[in-house]
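Would you mind keeping the following structure in view while I ask a few things?
One protein chain omitted, others in place.
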């Protein structure tokens, strides 16, 4: 289990002669991922979801806030002592092409972490090769086919499975999947998503799923929680199914409305919001961060920043003064 | 179909000499007929077909989506419409007839260059990055005009500005901007403007929304649809995302392994797909409602140039309806329920249905005759 409270992160952008500007990637984010649970972070590019995922996987530092892993606050440990905790949280990269070393065979790629593990747990060399085969079978590929091959000889879907197998070499408690299928061919995406779902059920690993594609988040973690991020702030969170079917924040509603409708199978939702496009991300930070793009904004929104508050349902929170349920997702077409 | 200009001539398909400066609307939406198009790529393994005899008719005035995965040949097909296949690729057979232009594959040199701006507008795959970073958009617009002999730069700028404003941008500001000052969605709109500003009536959009955010994507798709309607265009949209195609297109062509496997009205193709590949593709889309367990992955992987089978059906390796005949005979496209489908199983089922219907009719006739006799 991992919890974060008030996690903030600011990037300095280089560029201008006068020191450049800073970008607030995360503005005090709270989150909880339970053991075996599934949490999805969704939002557009630049909303901070990737930064958050990297912080959770221990690949990025944060400016303030606290992260607690299995009851141990990370701030109490020196960086070197944090590593064992973060090692059990493995990031699955977006790009399976750069995530595997092109000069090493799959066998070499899997062998390195397994050998390390064998040494730590005093296991034999034979275990290493057995385990490599076992993990590949677990992620649904034929070990005999891939072990001796180089990454370029495999399809994108297969590479992503190898990346997942490599992450499993350290027996992780949690996988952080950052846009893990966006670079894979459409017909093969679902099988990788199904694998992640399956691993969660079979191995009990918890899953942090980061994506802009809400439908894939639903597929992988429909029983989990969904966090909607906008400019580094959580604007809505709740049960995945609940947030999708009854979104209350206008930003969530815009995101859901922007999903293409499969005409022929579906009809647009009755309250589909006409999304307004990003104007200028550099506008001042006063008030609600979404106000400029919001079709329902009032004067109050431009003056005051709404906090994350409970709605009618105790488990469903959103940061909006004018929160209102709207049914925006497509509905089945009537034949 | 409405056009922006009142003096729309209305000579359907009338050839309009390229190179003449004309106001908007002196052309009507052209139709496109691709016949038995074969494009091969030279590789160390010999010449391999990226398109294996594609035939496709694009009705004037429609938005047609061309959907396929990597290696399906969709981008090669789009480039063929411009006769712009680059080496090591080569168009080895077939024809591409465009109303008002004739067979594009026979055009060359200056004619082709002129046709590319005035008749065919192309929005490139990475339109977000296809602008020259050193020149303002306006300067690039004037360069484009000059190379096409537009005699009135003022009119050109005026058209460009009104187009940009139509798409919700501050035209004057955008024309004064460099590429880095524009967001991804703005650049995409500039790409569309540059494709349309010379009054091309056939517009090809190659993956117009990849790398754009969801909301920006929705905005661009809305703009494509509106501009298509207002200017009376024939629009072709190449995409890997069947959802994007479903959202905006009237007709849908599904490509696989260098073939069009299914082509028909979007509503029909999405609502009741015929070809097993289309069915699999649609079933593999995670949805926002309904039972997630209904989504099913398509087994196997799409073929690459090197792994395409030499004979028979290109999809048979992944096909649940595979039969013996699929190993040897390539299925020809047949007309089934208002659409063309290239599949032995589908064609067979239709054949069976026809036979069964005939049998029923004959049976009824026999019964009728017997009743008469009785």
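Each chain carries a letter (A and B) given by its place in the written order, and its residues are counted from 1.
Note that in this section a contact is a pair of C-beta atoms (placed from the backbone, for glycine too) under 8 Å apart; a residue touches a chain by one contact, two chains touch by 3 or more.
The rule we apply is simple: contacts and distances are computed from a predicted model.
For the chain that does not appear here, its UniProt entry gives the protein name "ABC transporter permease", which is one of "Amino acid adenylation domain-containing protein", "Sodium:proton antiporter", "ABC transporter permease" or "DNA polymerase III subunit epsilon". Shown chains touched by the hidden one, complex as a whole: A. For the chain left out of this panel, the touching residue among A:79, A:148 or A:270 is A:148. Among the residues A:23, A:138, A:170 or A:308, only A:170 touches the chain that is left out of the figure.
Those residues of chain A that touch the chain absent from the view are 57-59, 83, 86-87, 90-91, 93, 95, 98-105, 107-108, 111-113, 116, 125, 128-129, 133, 142-145, 147-148, 150, 152-153, 163, 166-167, 169-170.
Here is the rule we go by: only the chains that are shown with their structure count from here on.
One inter-chain figure worth recording: chain A and chain B are separated by 33 Å, centre to centre, where each centre is the mean of the chain's CA atoms.
On chain A, the positions that touch chain B within their shared complex are 44-45, 155, 157-158, 185-191, 193-194, 212-216, 218-219, 222, 244-245, 254-265, 275-278, 329-333. Residues of chain B that touch chain A in their complex: 69-70, 168, 183, 185, 213-219, 221, 240-244, 246-247, 266-272, 280-282, 284-290, 292, 295-299, 301-302, 318.
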